[in-house]
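Only a single protein chain was left out; the remaining protein chains are all shown in position.
Let's look at subunit A:
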Amino acid sequence: MSTPPAPTGEAPSPAATPSWTRRHLLGLEDLSAGEITAILDTADSFAEVSDRPRKKVPALQGKVVFNLFFENSTRTRTSFSLAAKRLSADVQDFAASTSSLSKGESFIDTARNIEAMGCDVMIIRHSISGAPQLLSKHVRSSVINAGDGAHEHPTQGLLDLMTIRRKKGRIEGLTVGLVGDIAHSRVARSNIWGLTKLGAKVILCGPPTLVPRGFEALGCEVAHHLDEVLPRLDVVNVLRIQFERQQKGLFPSVSEYFYFYGMTRERLERSKPDLLLLAPGPINRGVELTPEVADGPNSAILDQVTNGLAVRMAVLYLVSGRGPGASKAE
């Protein structure tokens, strides 16, 4: 029975103190391995909630979560909304295209107006790198980065880590290939930070125009021939070609890209038999991978979507876990 403030049912040791004290989740770059593991452990607990007949817990009752999406997104926004609803928070969507932003209001003013209505967590997606960091300096709410430019997409990185950890039982010591458009990919950056911090080896692979050598500075190996590195990989994460984010001419044609970097049955046969295949979605069937591979036994694409919900519940729970007194200190 609980006897506030120290319930007898809980181990009172200081070791039980969670290693999460942040108000925002802006990226994986500033997180420690312990903080990333704390999110993944919490997400494992939340995965069970989605298996229940009644998929809801009262943890965030009375909290208000705003989705501020200044860039198109269907699955990430839906996933965040559902995650917030499963925690019993109230969720409000804010679509930039129909707002006063189109009348010239600044992005910070918009956020402050939203906060004046009463808001506890802002989930922001923006085409400009650093927008969530800027926002976090101007609002009292918690800010969660749902993707900023080519900078970071931390919850995608976390759900990839969660999927690897659940499928492989570990992350440390694995060799993980990120294939495709690394230069334009915030998913790649969040993956690189998360994987290297947790002790995996990361190999980036794609044409030199999409995988510049500069990425070696982040502790990765850079390769341009998929067939040479594929047999070494335990996990391959096939990134989408971001047709909307790149200028023309970075590779000669889609069919040539597919010839050199597409994941096919033939390539799978030359890989480790238990190669885990991830793709952040949306996938372009026939560009990054064949439908046969996407739907095959090595693919964990739909597990990623399921785990994404658990990861977002965990992040919403953890950033909300700071009392109002604690947040003033920042």
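As a working rule, a residue touches a chain if its C-beta (ideal position, glycine included) is under 8 Å from a C-beta of that chain, and two chains touch if they have at least 3 such contacts; residues count from 1.
Rule of thumb we're sticking to: contacts and distances are computed from a predicted model.
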Options "NADH dehydrogenase subunit H", "sn-glycerol-3-phosphate transport system permease protein UgpE", "biotin carboxylase" or "Bifunctional protein PyrR": UniProt name of the undisplayed chain: "Bifunctional protein PyrR"
Residue touching the undisplayed chain, where the options are A:Phe46, A:Phe80 or A:Phe258: A:Phe46
Absent-chain contact - pick from A:Trp20, A:Phe80 or A:Trp193: A:Trp20
Absent-chain interface as seen on subunit A, which is shown: 1-11, 16-18, 20-21, 38, 41-42, 44-46, 48, 52-54, 56-59, 87, 317-318, 320-323, 325-326
